[in-house]
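All protein chains of the complex are present and in place, except for one that has been dropped.
Per-chain residue numbering starts at 1, and chain names A and B are given in the order in which the chains are listed.
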Amino acid sequence: MKYILLMTGTKAGVESYHAWSRKDVEAHMAALLRLSKELTASGEFVATQGLSEPSEAKLVRGEKDGIPVTDGVFPEAKEFLLGYWIVDVESPERAYQIAAKISAAPDAGGVPTNMPIEVRRFATPRT
Amino acid sequence: MKYMMMMNTMKVGQGVPAWPKKDLQAHIAFMRKFAKELAESGELVAAEGLAFPDQAKLVRAGKDGLPITDGVFPESKEFLAGYWIVDVDSPERAYALAARVSAAPGIGGEPLNMPIEVRQVMSAPPPEML
Partner (left out) sequence: MSAEAGTHSIEHQLRELAPQVLGAVLRRFHDFAAAEDAVQEALIAAVMKWPQEGIPENPRGWLIQVASRRMLDDLRSNIARRRREESAAQEAETLAPAPEMDFLEPYTMDPDDTLILLFMCCHSALTTSSAIALTLRAVGGLTTAEIARAFLVPEATMAQRISRAKQSIKASGVPFRLPTEKEQSERLPAVLHVLYLIFNEGYTSSSGSRVHRVELSSEAIRLTRNVYGLLPENTEVAGLLALMLLTDARREARTNAEGELIPLTKQDRGLWNREEIREGIALLTRALAKGAVGMYQLQAAIAAVHDEAVQAEDTDWPQILALYELLKRMSDNPMVTLNHAVAVAMVHGAAQGLELLKTLDADTRIAGHYRLDAVRAHFLEMLGDKDGAITHYRRAAERTTSTPEQNYLIAQAARLDEVN
């Protein structure tokens, strides 16, 4: 069964992440890369993607005439998607276990960030 | 350049849309046509739908690394319903595509005007290189 594990953050959160030392950023990224490798080795990895800066995000609406109306202003507290993993696992419990590992990636002080990871099941085109 | 276009669940009642049958069919047909055209133009990388958020979980790592799954979502939370990843030549093309899908028909065939969040995807190296 396929799940998407969503890592989100606010603009403020991302800004404070930018203030981390290079060493802390590397430790954080290394933990996540290690997880992706483990998931490939276990045969559960489907995809992972990071998204660009929330400051570059656009909200687009379209009228019938097709002309896009773009807006870059979001509420201060908005949770932006920072990145995701897609995994193919045997059970929901396994998906939660993997999400917990993402959540445990280290913080600026080397402590687990403990960030909440949203776990969502994929809809399938299968009947 | 790769962009992710995100569509949230429709807020009203947070349930499945209670539209007339032909409007539902028109909406579904529109989405299928959209994905098909993107596939034909070579711009489609992925188009995925997510299961309804009633089973969504917020997971944190517990002290011993075990998952804590009783996290509560904020009242105002908007849930992702689905997304497309497109590979296009310019941001303008991504916004134009987003505008098209935003105008998908709803009740009475009127364009829904859903807000679609558009974000550029980081070009990550493939896992083998990590």
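The rule we apply is simple: a contact is a pair of C-beta atoms (placed from the backbone, for glycine too) under 8 Å apart; a residue touches a chain by one contact, two chains touch by 3 or more.
Predicted model, so just to flag it, every value in this text is computed and none were measured.
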Out of B:Pro17, B:Gly71 or B:Pro91, the sole contact with the unshown chain comes from B:Pro17
Given B:Phe34, B:Phe52 or B:Phe73, the correct residue touching the omitted chain is B:Phe52
It is residues of subunit A that touch the chain not shown, namely 2, 40-47, 88, 90, 121-127
Per the touch rule stated above, subunit B touches the missing chain via residues 15-21, 24-25, 28-29, 32, 49, 51-52, 54, 127-128
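Everything that follows uses one rule, which is that only the chains that are shown with their structure count from here on.
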Note: subunit B sits from subunit A at a C-alpha centroid distance in Å of 14
Within their complex, subunit B touches subunit A through residues 4-6, 48-51, 53, 55-62, 65-69, 71, 77, 79-80, 82, 85, 91, 95-96, 98-103, 111, 113-122, 124, 127, 130
Per the touch rule, the subunit A residues reaching subunit B in their complex are 4, 6, 33, 36-37, 40, 45, 48-52, 54, 56-64, 66-70, 79-81, 83, 92, 96-97, 99-101, 103-104, 112, 114-123
